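I'd like to ask some things about the structure below.
As you look at this complex, bear in mind that one protein chain is not there, while each of the others sits in place.
Lettered A and B in written order, each chain numbered from 1.
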Amino acid sequence: MFGPLICKPGASRSNKTGPWRTEFRPKFLKKNCIACNMCLIVCPEACISSQPLALSDGKGALSGQGKNTYDFDPDYCKGCGICAAVCPKQDIEMIKEDPALQKG
Amino acid sequence: MSKTLFNSGHTACAGCGQSMAARLVVDAAGPNTIVVNNTGCLEVFSTKYPESSWGVPWIHSLFENGAAVASGVESAIKYLGKADTINVIAQGGDGGTADIGLQALSGMLERGHNILYVCFDNEAYENTGIQRSGLTPYGANTTTTPPGAGAKSMGNIRYKKPMPEIANAHGIPYVATASAGFPQDLQRKVKKAISIKGPKYIQVHSPCPLGWRHETSFTIEVAKLAVETGLYPLIEYEFGMISSRRQIIPKPVEEYLKVQGRFKHLFKLPEEIKKIQEIADNNIKKYGLKVEG
Partner (left out) sequence: MKEFLEGSQAIAEVIKLCRPGVISAYPITPQTHIVEGLAKMCADGELDSQFVNVESEHSAASVVLGAVATGVRAYTATSSQGLFYMAEVLYNISGMRLPVIMTVAARSISAPINIWNDHQDVVSLRDAGWIQLHAEDIQEAADLHLIAYRLGEDKTMMLPVMVCMDGFILTHGVETVNMPIQEEVDKFLPAYNPPYKLDVTNPMTLGPLVDPDYYMEARFALNETHKEALALIPKITAEFAKVFGRNYNGLIEGYQLNDAERVIVAMGSVCGTIKEVVDELKKKGKKVGLLKITSLRPFPAMHIYQALKNIPKVAVIDRALSIGSFAPLSAEVKAVFFGKPKRPKAVSSFIVGLGGRDITKDSIKEIFRLLTGKEKQGEFIDLKPELLKESYE
């Protein structure tokens, strides 16, 4: 008899941390994005992705590929604002979230 | 969502520098990696049963024995003949590395195990509520080094324990400091370390918005300022000798201190800020950080 001892890999995905956001969420303007990949690399929640799907170690995205395709996953985003702070083209804005739209 | 070995859904604070750094480290190391983790923020927020963020085999034992458990994992892998294909990473916070974990770390380094030790340096015992550790910098406000009512009390009176130098003094092939503010540099250093046989030590400066009292969106900016003021030099040692340093055009330390609530009280004590500037200046001189010309 063993009981609760071991977790399956990646099982944290069942914990949606999106409801943690209190005020702001990122808005990806998708106008001047140069696909530098920085937002994807720095997001502490790993909830930013692009087309083509980029590995967060920068290997999957060659520079320039996937311009203006970056976006965030509202199921996990905690609204920290780091993506907007690092974007070299100011192509991400932190906007006030409409509570009606925020997933519960 | 992009593919990563450190999945979303962990319960780190918004803007946590350590969660960022942890993901960068494990993704740079790749799936053929076993991670041994000390008790601390990272372990607690990434593995609350039954949820785990980790996509690699991962084990947590106690607060101070990560380096020793990793020594056992590495020895087992050697016994199984898989030493050339599997990476072993031991990781812990600054408290678990420099204080309670120093003995186990020293033993691991001295025995020459093929293990990369990563210290996530958020400069206090953040997981238990922001208490002072051996890597808390001079002047920082923590709950066990609070500035008092009198004008004389200024927070932490001790200087950071020079852990990279202590690691280097063990005669290991690779030591580096890194920062969450320089993610590609961090990943480069992790990959380089893993390619070297023997014990390696990387210390990653990991801002903590909660403990350092800065805006959650400032994490990268704060980490960069620590490096750009000279307070957190980014250097590499190979076989005891400095092989690289990130050169800077030094900014005055006030720029770093003023964006963090944990240094707010120092602005009434200009003498203390001068001392911190001295720390930065000494680093710049000692490691040759200033861009010449």
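Everything that follows uses one rule, which is that a contact is a pair of C-beta atoms (placed from the backbone, for glycine too) under 8 Å apart; a residue touches a chain by one contact, two chains touch by 3 or more.
Because the structure is a prediction, the values reported are computed rather than measured.
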item: Option from B:80, B:249 or B:291 whose C-beta touches the chain left out; value: B:80
item: Contact with the hidden chain (one of B:69, B:119 or B:154); value: B:69
item: Of B:16, B:34 or B:116, the one touching the omitted chain in the full complex; value: B:34
item: Touching residues on chain A - with respect to the absent chain; value: 1-9, 11
item: On chain B, residues whose C-beta touches the chain left out of the figure; value: 31-34, 36, 43-44, 47-50, 52, 54-62, 64-65, 68-80, 86, 103-104, 106-107, 110-111
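Here, only the chains that are shown with their structure count from here on.
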item: Whole-Å separation of chain centres (CA-atom averages), chain A against chain B; value: 24
item: Interfacial residue positions of chain A with respect to chain B in the complex; value: 4, 7-17, 20, 38, 40-50, 53-58, 60, 73, 75-76, 78-82, 84-86, 94
item: Parts of chain B lying in touch with chain A, wherever the complex brings them together; value: 1-4, 6-12, 14-17, 19-20, 23-24, 27-28, 46-47, 49-56, 183-184, 187, 209, 215-221
